[in-house]
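Report on one structure; see the data block that follows.
Here the complex is missing one protein chain, while the rest keep their positions.
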Amino acid sequence: MNTERAEICIIGGGIQGCAAALELARRGHDVIVIEKDYPGRQSSGVNAGGVRRLNRALPEIPLSVASHKIWERIADHVGDDCGFTKSATIMVCETTEELENAKARAAETRALGYTHEQIISDSEVHKHLPKLDGQVTGALQGIGDGFASPFRTTQAFFRTALQDGARFFLGHRVEQISRSGHWIVETRDSRFEAEILINCAGAWGNQVAGSVGDPTPVHAEAPMMTITAPVPHVTDAVVAFTGRRLSFKQRHNGTLLIGGGYRGHVNPDGYSSRLALDKLAMNARAVLDLFSHLKDVPVVRSWAGVEGMTPDHMPIIGPSLNEDGLFHAFGFLSHGFQLGPIVGQILAELVETGTTDLPIEPLSIRRFR
Amino acid sequence: MAKLVIIGAGPAGMSAAIEARRHGAEVQVYDNRPEPGGNIYAALGSCRAHRQDVWSALGSSYEDGGPLLDAFLSCGAVFRPRTSLWHLDNDGILALKGPEGTRTDTADAIILATGAQERPMPVPGCTLPRVMGVGAAQILLKTSGVVPNGPIFIVGSGPLPLLYAWQVARMGGRIAGFVVPNGANLRLSAFVDIQGILAGWGYLTKGLAYQVDLLRRRSLIYRNARDIEIIGEIHAEYLRFTTGKQHKIKVGTVLLHDGVIPSIHPAAAAGLPIPYTPAQDAWRAESAGNIHVAGDLAGIIGAKGAALSGQIAAQTALGQTNSNASAKLNKERAFRRLMDAAYPPAQLAAIAPNTTEICRCEMVNAGAIRQAATELGPDPNRIKSTLRIGMGPCQGRMCAKSLQSIVARETGTSPDDIGLHRLRSPITTITLGELAGLKE
Partner (left out) sequence: MAEGIQFDVDGNAFLAQPGETVASAMLRLQLVPFRFHPVDTSPRGPFCMMGVCHECLIEVDGKPGQQACLLPVVPGMSVRRPLNG
């Protein structure tokens, strides 16, 4: 059996794993990434591409804000602009109660010193959504947020990490992890040894964590998306609705990318997913309730990605409590793409110094003990 | 009573329905076209009733479908035309769309008999109007009695162009010329030798050698053509190619043909095994669980074999056996092997110039595929995610095979090792309104 040695071994080549590999390689570490498919094959390549700080859970905001700073200069960071486009990102309110809550939220984040959330008026919302049937009261907007191309982004992190010296083992599925001083990670026909192990295995993060004595209440979910054929202008914004399960945006080529948190089924193999047609139909109805003129627009494709979900919907980021030289970053259900760049940096800092300036304690695995 | 759902009403699907009804099953048949018949018997019912001139020109291989069609229409199966399967789960949930709207259905067993399509033969200019498949032109003839604008040039080879040319001649029309790509074989001169094979396949009747001879004298034939290109502004106007010397010919219509391949997309989306068959240079589908495959979908077999395999699929789905049909099917397979050997595909995709559009929906050309294959390796999913090839409305039906041929040649990988890219629902277009109206 072939044995590879390295200082650091990362399991999972999604955006988190690739970003961590990039940071570590840049800092001169000897790092390998073991990926069962290829970078972007899972969530990181098939997500909605939303790059938003808007409406994040409070403990995530500092990370999201820091990550945004990297997004602002993403082309310098990974040699590709990743299709990152700034665009009004709004959470639309349809009732006065929703608007009051949005105002309270904006005041709360402002009081914490953040300036990226603001309230816009109903007439401004209508400017972003000229064809909307029905009334709105306003919206919470994320200033400077936008979207990027997910597969292209993940590949850009992968390529840059590779150029900077990270080694990737694609098509290698980790089947066993053990320790005798150093970590021993085994796939069907290879063996890897490293001093430090980083778990970036996405929806499968709990399988990795569980096998090294860090079980978590993370389970796999399969959020679904639908994309349509190109249509005439619907919106220039990335739109979500406060009181409905609906979000969408219109891409440069006119296609509408539609989601809203409807979930498909994770197959018993735990790796692939199936659509839930009844939920997809609900998602389509949610669109037509507000935009009846879109009823004849062809659906080109629907799909589900597989993601890990924690009970409090926040990721697990940080060191293991049981093992030295083990770090986790997984369980980002539906909002980990934007965080990727900063998570890579945090992991690199943790490896080098055991600590980071960003407040990650609320995201520690400790909360599930 | 067992409930059987059959997708596709070509010879395979129709025979499966007749057989299943004989065993007392409840049978529902769906086909996306307006009439039953599939490819060989396309529009047979309306042609027989309304287009006498066409009916008599199409010849006995078409007429032979009459009894099968009549038996199908009276067998007691529920038939829904213009109804497409747009989603099939590996747990057997079907989603359909038709004149009555969108709905899901389940069955004790499903027979997929989605048949064949023409193998795309990408050449520069092939996206222009007035460029079609030979099979497409034949469907036009069957549904409408129309012979397209002349002068008509056929680029390609195989038995279908010969049959079509003969049918056009019987309509009083003419194929102005055949352009046979280098590497392909029209087998006109050697035709008499393989007459027996063709007769066995059910194509040809007595006196055909005479007809072919006539055809040869009336049409120009250019062999070993290279650098084939179609030129035009709004539609095809010229055909350019070399055969040692340069040709630039004014055309009314260009018809392409490089054989037929199984229509695997619904089967692949349902997760059935999709092995590659080198002898036919094509993927085919295999049965799994309670989803059974029949006809050309299981490997190109021709009309008679398709009907037999439909019968067998119905028996298997209902737990019956009949060795008689299997023995006959083996005979058809033997014929088929001879045909496959006689007409190897021209494989123009593999050598298509870089500017040739391979993905007609997202406009991805051969050059982009070659570059991606070199950079990313032979994985079609990575190439797809990077180039968006196969992500338009046809879901890769027009580019998957060409992509495989190009990548195989470019990376030196065996086509066997290059799988089909992952397919997403809906496998045929539905609208947001239709999705929203989904009934259980």
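Letters A and B name the chains as they come in the text, with residue numbers starting at 1 for each one.
Everything below uses one rule, namely that contacts are C-beta pairs under 8 Å (C-beta built on N, C-alpha and C of every residue); 3 or more make two chains touch, one makes a residue touch a chain.
Note that the coordinates shown come from a computational prediction; the quantities given were computed from them, not determined experimentally.
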Key: Residue, one of B:N90, B:N224 or B:T428, that touches the chain absent here   = B:T428
Ask   = Given the contact definition stated above, which residue among B:Q52, B:S74, B:T106 or B:N149 touches the chain not shown here?
value = B:N149
Request  = Determine which one of B:R130, B:R336 or B:H421 touches the chain that has been left out.
outcome  = B:R130
Remark   = Against the hidden chain, chain B presents residues 32-35, 39, 42-43, 45-47, 49-51, 82, 84, 117-118, 127-133, 135-137, 139-140, 143-146, 148-149, 233-235, 263, 360-363, 392-394, 397-398, 428-429, 431
Ask   = Residue-wise, where is chain A in contact with the chain that is not depicted?
value = 229-230, 253-254, 296-298
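One rule holds for everything that comes next: only the chains that are shown with their structure count from here on.
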Query = Roughly how many whole angstrom separate the Cα centroids of chain A and chain B?
reply = 42
Chain B contact footprint on chain A (complex, rising order) = 38, 40-41, 45, 151-152, 155, 226, 228-229, 274-275, 277-278, 280-281, 284-285, 287-288, 294-303
Ask   = For the complex, which residues does chain B have touching chain A?
value = 87, 89-91, 93, 95, 104, 379, 381-382, 385-386, 391-393, 395, 424-426, 429-433, 435-438, 440
